[in-house]
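Quick one: the structure is below, questions incoming.
What you see is the complex with one protein chain gone and the rest in place.
What follows is subunit A.
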Amino acid sequence: MLDDVKHIVLVLSGKGGVGKSTVSTQLALTLKENGYKVGLLDIDLCGPSVPYILNLEEQNVHQGPDGWIPVYMDNDQKLGVMSIGFLLNSRNDAVVWRGPKKTSMIKQFLEDVCWQDVDYLIIDTPPGTSDEHITVMENLRKFPQCGAILVTTPQQVAIEDVRKEITFCRKTGIKIFGIVENMSGYECPNCSECTNIFSSGGGQSLAEISKIPFFGSVPIDPRVGKLAGQGLAAIKELPDSITSKVFSNLVRRLEESSSNARGPWRLLWLRPPALARLSSSPAAAKSEAYGASRALTIAAADDSEAGGAPRLCRLSWACLSPSLNAVGSENSDNPPGLAACLQPAYCYRHCRETRSPRRLRCPPDARASLIYLYDHVKSEESGKVTKSSPGKHHFVI
């Protein structure tokens, strides 16, 4: 179900009550205001806050043909929300569950909810580094478009727990987009003196020590607190507040980091006409290869018109960087160059030499994709899968 989701953003914090749910909901609303299609998944099973914050209590989840249909904020279906809060009879019901039950619930949330083609899926988590987190991490490990935002408050007590969360992310290999510091200061409405209730600068220094981008400090603003329960975006209601500036900055940084990110490897199945274009003009190829997709690209040439070589031997590959300049090859560290790589003769020779793409020396992701491609070709040979049914990460141009 998550294959169609372009970006997955986990909102994490070791500490409770630092504003994970507020950050998640405001982030989702800000993304929505920027025209994205957004999904928001609340996996805090023991204390779901998202339905209340977005004013969606009393709503129900429906079962559709493709899975559970999330609760939508409005009729445009730009923001879909899923939370255990929608499944409880009364808002006071406690979910007294041990780990295994929580694990299977989260698995269902991840696998059975029909998010459709959302641009961003925000996942709000409970505090800690336990069952819920392990489960989410295990299920999302196969999605390279996934990363985390850490929320903290400035005090030492909170920073200490967030440091544990950083260790968790590093151990489990989740990319950290950055740190947001919440509840930085409070401006007294009477004398306008800004007090750092929970000290200050903690998030910034944590970011520096652990070499993680710092996304900004959100001050304590009772006006923003009042938006909770109404489901309104700070960026729309309070466009001048610092909060909304931090969030629009956050969205921009997210866009940047996801466009720089090495996204999923794409397999480009190149037919001879496209192949000719690619080898003659890298610039044209760049636009052709899905706007020089942020992903590294594996190009596979099907030169069936080049002669009667066996099908497997017609498989060639090249790893194209986003700029299509560097081309990796399994044979040497000095790539033979794009054009050469895509020459039918080269393809033929190379494949005959190596016989099987399984032996290719390339990054693990690429290897997985190549094996996928290899399997695809094999199944094609055995006639089980037809060429006209490209896989999810497999495009024919």
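In this text, a contact is a pair of C-beta atoms (placed from the backbone, for glycine too) under 8 Å apart; a residue touches a chain by one contact, two chains touch by 3 or more; residues count from 1.
To be clear about the criterion, contacts and distances are computed from a predicted model.
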Among "Protein archease-like", "Cytosolic Fe-S cluster assembly factor NUBP1 homolog", "Centromere protein M" or "Translocase of chloroplast", the UniProt name of the subunit that does not appear here: "Cytosolic Fe-S cluster assembly factor NUBP1 homolog"
Selected from A:5, A:220, A:234 or A:250 as touching the chain missing from the view: A:220
From A:97, A:143 or A:214, residue that would touch the chain that is not displayed: A:97
Residue, one of A:164, A:236 or A:252, that touches the chain absent here: A:164
Residue numbers in subunit A that touch the chain omitted from display: 14-18, 21, 45-47, 49, 52-53, 91-100, 102-103, 126-131, 133-134, 153, 155-158, 160-161, 163-168, 171-172, 186, 188-191, 193, 195-199, 220, 222, 225-226, 228-229
